[in-house]
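A single protein chain has been omitted; all remaining protein chains appear in their positions.
So, subunit A:
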């Protein structure tokens, strides 16, 4: 297939984070501060990305605000011609810093929500006082005028707070809210029994979203990723492996998706050794699951193969033990029934204590 240029790049500026969410998408092996790329290296990567065709840059982490050079990085990204989106928990953003980010040209802020009250949010985030701080940051964001998206990860412990989360989005003047049911890889896999939503919860969430979408049309856009264990077909992952977006880790390794390192045998290139264009167009990890050529049955003969591209490779690895298998969420997967049974079993057990992610050194 002919390979299109990427549209989006997620820059994991650091793995350091004051929070410790039990579903954190960072790898179990966290990068240490002294291995992080410096300002000049990131600036060069932003220019390479723009030359390659990237339009949207997501500045993420860990918590990007733990980088002291965040404002400089935003300015460099804007100078390269990229649309800049900051994905943050809000911790570490003072009024002074937010004003500096404004002056540097930051386009948009995505603020994460761990819960809709201090008791829930501070427990899930593992950070006392975080919720109060976040409300203050949301107020400042509104005052300065940044466009805001709220971003809530939903799971068994906080799914009942979804209607309140949507209300908070409206109160904060957010244009969008993203609600995603937790995905089970990395840290979340260690917390399956504590985080697995029940079927009844998933249904209630579907209904709450449908009701709010109708009521808030033109006020708040609701992007909703439902619990895929309860769907028949998987979602397309990353817009299709190696066709839409890429991730860069704090030390400059380029990944087709944030969890790609959970797939054994894939070889990842580093921007310390090779330019981004070469990695995107010729890198082995990008080629491995791009398009449909790698597929086997049931995917290779399936009419949905260019709709969902076989779903998530990392989920196939985690749940079927084979990265080239159909995503086990799919009803055509031989692992589907076992997966569903396991999901229901997790959801039916008394939820154990959650295990928080570790701190990056």
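As a convention for this text, a contact is a pair of C-beta atoms (placed from the backbone, for glycine too) under 8 Å apart; a residue touches a chain by one contact, two chains touch by 3 or more; residues count from 1.
In the analysis below, contacts and distances are computed from a predicted model.
Novice: According to UniProt, what is the chain that's been left out of this complex called? Choose from "Pyrroloquinoline quinone biosynthesis protein D", "succinate dehydrogenase", "Fumarate reductase iron-sulfur subunit" or "Sugar ABC transporter permease YjfF".
Specialist: Result for the unshown chain: "Pyrroloquinoline quinone biosynthesis protein D".
Novice: Check the options A:44, A:107 or A:206 and report the residue that touches the missing chain.
Specialist: A:107
Novice: Given that one chain is not shown, which residue among A:26, A:89, A:116 or A:149 touches it?
Specialist: Reading the full complex, the residue touching the unseen chain is A:149.
Novice: Which residue numbers on subunit A touch the omitted chain?
Specialist: 5, 7-8, 51-53, 55-56, 58, 81, 83, 85, 107-108, 110, 145-147, 149, 175-176, 217-218, 220-221
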